[in-house]
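Note that this complex is displayed minus one protein chain, with the remaining chains in position.
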Amino acid sequence: MENAWLIPLFPLVSFLFLLLFGKKLKEASAFVGILLTLASLVYSILVLIERFSESTFKAEAVWLTIGNLELTAGFEVNQLNALMLVIVSLVSFLVHTYSKGYMHGDERFPVFYAYLGLFTFAMLGLVISPNLLQTYIFWELVGVGSFLLIGFYFYKESAKAAAKKAFIMTRIGDVGLLIGMILLFWQTGSFEYDEIFAAVEEGAISGTMITLTAILIFIGAVGKSGQFPLHTWLPDAMEGPTPVSALIHAATMVAAGVYLVASLFPLFNASETAMLTVAIIGAFTAIFAATIGLVQTDIKRVLAFSTVSQLGYMMLALGSAGYVAGVFHLMTHAFFKALLFLAAGSVIHAVHTQDIEKMGGLWKRLSFTGPLFLIGTLAISGVPLFSGFFSKDEILIAAWANGNYPLFWLAVIAAFFTAFYMFRLFFMIFSGEARSEMKNVHESPSVMTMPMVVLAVLAVVAGYVNTPWFGTFLGDWLVEGNEALGHGHIEGPGWIMIVATVVSLLGILLAWMMYSKKSISRDWLSSRAPLAYGIVKNKYYIDEIYNQSIVFGAKAISLFLRFIEVFLVEGLVKLTTAAVQGLGKTGAKIQNGQVQTYGTIAFVGLAVLIVIYALTGGYL
Amino acid sequence: MTLTGEFFAFMSLALVAVIGGVLLLNLTKVIHMVVALVFTFVSIAGIYVLLSAEFLAVIQVMIYSGAITIMMLFGIMLTRHHGDDAEPKGGMLRKLALLLGVLGFGAAVYFGIYDLDFQAVPNTLHENNTEQIGVSLFSHYIIPFELTSVILLAALVGAIVLARKDDEKEGDQE
């Protein structure tokens, strides 16, 4: 555990190595990336196992000394960190493996692996940071990795735009995080999590200030985790290669926001308002994104909105004091959403389109991907016995126990929608007849299916580490030795589980009737409420609203600034260049190589000096 | 200032010297220029006489008026000089600047020297002038004198090498 700092270094080595030698290695660079992430994974698992028996380990070194103020850098292995290490390195390893098949033949194959290494390094560094400052540094690095990977197909206009959008939207959140961080530092004089929590506990910070900082930091989490209203970048980020979507925009980076809130949980917990804000934003995002997911036709976009929705769930859990529920769902979601994305990537790989309207009847042709996709779908829908069921159940209980009944019902409806749109997706892809001509449909190579199998197994069994039936092992462990995080398991009425099961089964049934059995017309809703359908279809026009308001304002300002630039700054610049150019041209003319010219200049200079001396009073 | 023979001699010699210089600037043919300069050199020799430097005056006539002028004439004859009258193009600005510079320099220096007068000290330079130079040269200035011989030798060798090398090159070309 003392050497846990090595874990992020393996991917960093991979990144640097591939940066330097990637061109020569070509596709062999995959092995470098895979091996090094495997090292990280093995080490993470060792650290996790060690963490079961030992207490939190923390090591720090002084980084900067400013006056009597010391900034430290180091790492910390507590329960949450150890768990996150395993999740991140596991998904990263599987995605590395998967990409070997998916990205096969790509020209910039080594670059892709280098970027993956950079991102993994940043993400692992993020989860073991012991203080806010270090977290922030890695937070931004993760953003860079995400930017690079979304824009990987930079020759595509849309990918370029999506990368920029992701970078800018998350930057809005980051500003909030930065301000919150600075406020906290101002109040407590430290970036250390421990010292901040101690200060909060002692009441060294006023209540308003806690609320303010917590909400500011939450804004950072909103940006990163794609919560309303900064969610719009996440669906667009699907322009990146699908393995990237699985790694970054499903399992790890977007979970960073949730992770941030979770690791600052004692701070949030000290403020009612902040908690309520988190819960409301989470619940609203969950239902909001779920409704959009109902009508999307791009396979990856559906999954993207589903991710946004699930992240909303996690936020709701955290905001309802369900620390364990949030982290638990973060873990299970990482597994089944990564599985879904990889499976979606496999489908795309097979049929070369992302439009589900054009798919159909793939069940027989993709005999391996189909069942795997089904497992992921069942898990996310919260069908009993799958991992999503247990974690979602925890969240619902937490929301109920906290007394947020409206939010609870919102979450239930969102669960219904989730089951519905996920199975809509499933049926449209796999059941029925092919809706367009599909040529060369073939199953993916085993290098792609094996990671999916691993994830599928985890998507099924990961839930059993924390169930009301077999003991809440994970929850107890997570909160061990830390009262501020609440209880390992929150007791809730037993009917909640039944309600959750019923709504998810209802959602599946409806989807089956509409899209597989076709006993209900698909256009039933869109023909009855075209207005609502249109609004949802266009994602509530959020992008358009942003375009009309913020982008327009920014454009007006930039136009004004451009005039200043053109007439004022450029004028000055041109004047300067003209002067310099004139001087240079004169100088060049004088440099004509004739001794007499040189002599003349030298002598005239001397004469001027002498005359000046004479006029100013004699010779020196 | 009294009008003495010395004054008249100085004035006439100076006039000839300056006229020679001005002719150097204004004549068009190269040969004429060189001949004009001979006047200047000879009148400078006269000035030397006025300044009790008879030996130098003789040397001046021999070296400048004789040797250097003849060498220059050889140099002119060995090279071609048609169509040299055309002044270099675009040189007007340079000439003007130079003229101003020279005039400014002259004025400034003249401003420094015009009322310069040292306490006249009786001296014996005019008595046995050549002997005095000889004694001084071969006793006090013997090392610079020897060095001068080295310089002249170097100049001699250098001049020969420069001329001969090109002869061979020209021979190769032809």
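For clarity, chains are labelled A and B in written order, and residue numbers in each chain start from 1.
One rule holds for everything that comes next: a residue touches a chain if its C-beta (ideal position, glycine included) is under 8 Å from a C-beta of that chain, and two chains touch if they have at least 3 such contacts.
Going forward, contacts and distances are computed from a predicted model.
Trainee: Any idea which of "Sugar ABC transporter permease", "Dihydroxyacetone kinase, N-terminal domain", "NADH-quinone oxidoreductase subunit K" or "N-methylhydantoinase B" UniProt assigns to the chain that's been left out?
Mentor: "NADH-quinone oxidoreductase subunit K"
Trainee: Residue by residue, what part of subunit B touches the chain that was omitted?
Mentor: Per the touch rule, subunit B residues meeting the hidden chain are 1-4, 6-7, 10, 14, 17-18, 21-22, 24-25, 30, 33-34, 37, 40-41, 44, 47-48, 50-53, 55-56, 59-60, 63-64, 67-68, 71-72, 74-76, 78-81, 84, 87-88, 91, 94-95, 98-99, 102-103, 105-106, 109-110, 113-121, 123, 125, 129, 132-133, 136-137, 141, 144, 148, 151-152, 154-156, 158-160, 162-163, 165-166, 169-170.
Trainee: Name every residue on subunit A in touch with the hidden partner chain.
Mentor: 591-596, 598-600, 603
Note that only the chains that are shown with their structure count from here on.
Trainee: State, to the nearest whole Å, the distance from the C-alpha centre of subunit A to the C-alpha centre of subunit B.
Mentor: 90
Trainee: Report the residues of subunit B in contact with subunit A in the complex, numbered from low to high.
Mentor: 94, 97-98, 100-102, 104-105, 107-109, 111-112
Trainee: For subunit A, which residues count as touching subunit B in their complex?
Mentor: 596-597, 600, 603-604, 606-608, 610-611, 613-614, 619
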